[in-house]
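Every protein chain of the complex appears in place save one, which is left out.
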Amino acid sequence: MEYVLIVISAIFVNNIVLSQFLGICPFLGVSKKISTGIGMTGAVTFVMVIATIVTFFIQKAVLEPFGVEYLQTITFILVIASLVQLVEIILKKVSPPLYQALGVFLPLITTNCAILGVAILALGLEDTNIVKSVVFAMSHAVGFGLALVTFAGIREQLDLMDVPKGMRGTPIALVVAGLLALAFMGFAGIV
Amino acid sequence: MNQWNNFSKGFFKENAVFTLLLGMCPTLGVTSSAFDGLGMGLATTFVLVMANLVIALIKNLIPDKVRIPAFIVVIATFVTIVEMTMQAYLPDLFESLGLFIPLIVVNCLVLGRAEAFASKNNIGSSIIDGLGMGLGFAMALTILGALREILGSGKVFGTMIFPEDYGMLVFVLAPGAFIALGYLIAFINHVKKEA
Amino acid sequence: MNVVLITIISLGVLGTLAAIILYFVAQKFKVFEDPRIDQVEEVLPAANCGGCGFPGCRAFAEAMVKSDDISDLNCPVGGAETMSAAAGILGKEVAAAAPTVAVVRCNGTCDNRPKVTNYDGATSCTIASSLYGGDTGCSDGCYGLGECVDACNFDAMYMDEKTGLPVIIEDNCVSCGACVDACPKDIIELRKKGPKSRRIFVSCVNKDKGAPAKKACSVACISCKKCQKACPFEAITIENNLAYIHDDKCKLCRKCVSECPTNAIHELNFPPKKPKVEKVVPENAE
Amino acid sequence: MAKTESTLKNMVLTLLVITGVAGASLGFMFELTKGPIEAAKKAKQQAAITEVVPGFNNNPADEVYELKSKEGFDLKFFPAKKDGKLIGIAIESMTTKGFSGKIKVMVGLKPDGTIINYQILEHKETPGLGTKMADWFKTDKGNQSVLGKHPKNNNLTVSKDGGEVDAITAATISSRAFLDAVRVAFETYNENKDNQPVADNTSVEEGGSL
Amino acid sequence: MLKTFSLGGVHPAENKFSAGKKIETLPVPEQVSVPIAQHIGAPSEPVVKKGDEVKVGQLIAKSTGFVSTNIHSPVSGKVFKVDDILDASGYKRKAIIIKVEGDEWDENINRNADLVTDITLSKEEIVKKVGEAGIVGLGGATFPAHVKLSVPPGKTCDVLILNAVECEPYLTSDHQLMMEKGEEIMVGTQILMKALDVTKAIIGIENNKKDAIDHMSNLAQKYDGITIEALKVQYPQGGEKQLIDACIQRQIPSGKLPIEVGAVVQNVGTTYAVYEAVQKNKPLFERIVTVTGKSVSKPSNFLTRVGTPVSALINAAGGLPEDTGKVIGGGPMMGKALSSIEVPVTKGSSGILIMPDKIAKRGTMEPCIRCSKCVSVCPMGLSPYLLMTVSDKAIWDRAEEEKIMDCIECGSCSYTCPASRPLLDYIRLGKGKVGNIMRSRNK
Partner (left out) sequence: MNTLTVSPSPHVHSGDSVKKNMYGVIIALLPALAASVYYFGLGALIVTMAAVISCVFFEWAIQKYLLKTNPTVLDGSAALTGLLLAFNMPTNLPIWIIIIGSLVAIGIGKMSFGGLGNNIFNPALVGRVFLLISFPVQMTLWPKPSENMTNYLDATTGATPLSVMKEGLANGESVSSLMAKIPSLSELFFGNLGGSAGEVAAVALLIGLVYMLIRKIITWHIPVSIIATVAVFSGILNLASPEQFAGPLFHILTGGLMLGAIFMATDYVSSPMANKGMIIFGIGIGVITVVIRVFGAYPEGVSFAILIMNGFVPLIDKYVKPKRFGEVVKTAGKK
């Protein structure tokens, strides 16, 4: 039950983009087409889960025992940055098609605060353990994907419509994001 | 480049929020009041200036392959410094900015400037660039914060402008953040076109 | 132990680890991508207009890097300057393409060419062309529905409300050819810009014989061949009842212009003719 | 100055140096701010205690002790004494029934259990709705205020549930949660009244009788 | 419940003013202009030149390929010239112009009106005859009939469907033809069945022609394998894909021909022409044309020689009404607006519809309100609103993905759209572009 609640909360109620304001840059940046949105979701899920696992161990094995929790930010981001680069280099060689699909998004992920944010938030869970953290990260990634793909769908549609000049591009995208967030507030209080 | 232009571009022409769309998370996440927006903006400015400074200083020493990790370490260091300082001397602000302080590290603005400007320019220009971009960012956040605060609760910087009963709560919440920024950008685009 | 020490050590170890791993992985999984593609892309105008025939500037850059002979590649927007810059990066030669500009070859204004039907379909020249030859007696001329104007990405065209014909703003035209492709009637042509932007061309595409052509439009080419006879350089040919001036042969002597009984030959950017001076314009005498 | 090459040695060296310098400066910063951070935390706690049980002249933070509530929360008790006499107790209470989970409240009780004052320490309620609890239950308007009320003598639940406290408009959930935190504080205090830690035996005896 | 096709469809006001009007033979005009491109496929090649004498039914232009056909002189007289004239396509195209002199027919033509029921020719001979006689589909598409009768190797045909639906409002030529030449159509059907080697033929007739259904049903009893299918009135039932779906519940897959599902569709007029060609040796040079319209004083069905100017028909029907806005070649849903009434009648002209100014005017276009009415009426299950948008924005790959090429151009979408959007205009544009793209890709 607890896991179900984590999943529902992460996807709908506390959607990482629409209610927690994390990962807005890729949300706005790579949402012009559904296909790129799906690619980005794949890349984010991948990195988010791995990063959460690695940072979990760093926290438990290094930072806490030595009492240097204040190094959280710097170590986590270092790990994430290296991880992203690693994944990129390996993918490029090992699976060019996958790299074509995800690779272009990888550099963007380093500066996606959703990754670092989720890694930090996962540690703040009650009675946190590795499985819970992974479920947490995975659900947030799904929530990110849900918001991103829906949003990309809307933007693709808007491309076919006559949005007034002044609102075209970012402004209307933000308004749509706002209205999506407004709609998602209906889920408030489920968990 | 003319240093004044270098400085002022961050406010309008290349404003991080209004035109480059960088650093959107804090922009939306911490602007439920003008004060928080200002605080976040200044914290980011500090990191930006210092990071630009250091990176401009050491740019030639860093091999390309580890450029990004190295930059990130530099940035993260300053972020942690800000984090600790704020915790010590501005605990209330620290609390309301919450998670977004460590997230300055990944603010695309900071890394973006480091990559795009500081790693290519000299120290003086880099500092000025950082200051301009940072203050421009702070300005944007403050404006957005003030807008949301006044619409949401009738206050600016905590001072009552009109009775709270008339405030529209949405603007304090997530949807209002997006919507307010959307129209703010539309407005600024419009002004820019006229200018 | 001292916190500072722990800090330094843990960070140091982490950093070193990151560097070493990255190094070896990078070595092992090296993939080569020609860095010149980026460089070339940088000098291109980033208009992504497709005027070069490739889907966007990057594709063009790739093509430039890949092909040995780049003489038939041209970015019309950037022009010779861009091309030589790009060629410089690649150490290749470019044949300097003569700059061209779009011209509208129809002068069937509302006055010159009376309407015989009402068009009541969608505002699109191509749609109208699938229906018929147009609302006037000339079935080759301009529909005046402005599809070319919509196609132009460079604000180089507008529809003249009075004449109902498109007009090219030469200064803005980058000769991308989008309008040429858009027009269902091949009315627009890219012609050599000519010295001082001077150009002479037949502003008509009507392929009817003389009498019906004249009936449909008072300024139509009636294929009377007078211009052809007048041209000292054999620059004019007549095919399908229509005269055409070849811009590679035309020396801009302007003899044909005055010959044309319907004023179908247009000259652009010449100084107003002094009355009765029958001399070749000096700078064109080669 | 020439650009450094991407050789292994250079890469490792650079990162090592950078992280080393970063570590050194951070460690130094940490040492520097450790004190002030602690102080800031203390100051905050102190301010809260002062607000909810004013008038003491001991240092309640020194005499703090912890008790477990029925719900399993660890509550901190700060005895406030004036000249050695217990004048009240500040209890760091909490509840998880808030609209968005946990709410932490510092509740000040007179030794007999009457509510002196409270301060919200930590919460995630919705701004503009739940956040109103910071002042709502102190405001003397209608039946909003809980100050001066006694959890046993007064029915401290929201009027919707039959109690005598007006809930924050449109935030009944937060109101319930707040009152729940107050109840937790009072009940834990009340149950353990008889076996309070040794340090304060006497004082409890004196003021403890209802 | 009457059968009909399974998706979409509309039911515009029928307005069949000329229904029941006897077929009148239009007098031969003084001069005819016979375009050399009257059919789908390569234009024919003129075999006469200026000054040549020609007889009625004489070959004047010959087929230039498999998908092409012969053209025969509709009159006797002298070739005046071969020149470009404005025809129904709206463009100037080549035509053979003949000045009429006398009425001398080719001697091979059997001008006797008696019914000839015995089919003496073999399968192959029939197809050859149909090809030589210049017969094209008279249902509107003018596709050379012999091509359809040559079932490609590997495919089999098991049913012939006669298209007697005439689903277009106003038009009555097929209806009247069935009433007057039903017997001939039956024989024609037998000929086609023989040519296609099938034992089953279905004649699909919409239920608004009850007299024709009764008449044909009576006649069909005498002929083996021919059944009459009464169909619910629903436009575009006459579209062959829809007709096959309605009659035998088989759907032709996207981009495929009827033969894919074992069917061949011929119009009843075509069938009559086949009868005349095979039994009477008469090539196709005249046809029945309905002249009609709300303000037309004498709506009629005329037997007209190809090449007759439209104005001659209009005069015979009482002249051009004052309030004329549009003159349409064909029906109101699929017909083509003519830019001049001097254009000649061709093999494919099924009707001349004269529409008053008021009705002819299109409504002002409004934004699409996404009411999905166009989607629900599209007989091909397409999304016309989307096809229009992507065509307008030139997103061709999307248009192809959305199967723009499946559109049969029936116009149901434009007819229905409450926002008066010119959906089909843009879809046609898109079809043109996408078709070109697909063709150049296949090269």
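As written, the chains take the letters A, B, C, D and E, and residue 1 is the first residue of each chain.
Keep in mind that, in the parts below, a contact is a pair of C-beta atoms (placed from the backbone, for glycine too) under 8 Å apart; a residue touches a chain by one contact, two chains touch by 3 or more.
Worth saying up front: this structure is predicted, and the values here are computed from it rather than measured.
Residue in contact with the omitted chain (choice from B:90, B:123 or B:168): B:168.
When the whole complex is considered, the residue among E:19, E:243, E:288 or E:382 that touches the unshown chain is E:382. Counting over the whole complex, chain B has residues 166-171, 173, 175, 179 touching the chain that is not drawn. Residues of chain E that touch the chain left out of the display are 6-7, 10, 12-13, 90, 169, 241, 245, 248-254, 256, 261, 320, 322, 324-328, 330, 332-341, 353, 355, 357, 359-363, 366-373, 375-376, 378-383, 385-386, 402-403, 406, 409, 411-412, 414-420, 422, 424-425, 428. Within chain C, the residues in touch with the undisplayed chain are 115-122, 127, 130-132, 135.
What we mean here is this: only the chains that are shown with their structure count from here on.
Top contact pair of chains, counted by C-beta pairs, is A-B. In this view the innermost chain, defined by its CA centroid being closest to the centroid of all protein CA atoms, is A. Chain centres here are Cα averages; for chain D and chain E they lie 88 Å apart. Each of residues 68, 70-71, 74, 78, 82, 85 in chain A touches at least two other chains.
The residues of chain B that reach two or more other chains are 65-66, 69, 73, 76-77, 80, 84, 173, listed in rising order.
Chain pairs recorded as touching, per the definition above, are A-B, A-C, A-D, A-E, B-C, B-D, C-D, C-E. Chain C meets chain A in the complex at residues 3, 6-7, 10-11, 14-15, 18, 21-22, 25-26, 28-31.
Every residue of chain A that touches chain E in the complex is listed here, in rising order: 159-160, 162. By the touch criterion stated above, chain B contacts chain D in their complex at residues 32, 58, 60-66, 69-70, 73-74, 76-77, 80-81, 84-85, 87-89, 91, 152-153, 167, 169, 172-173.
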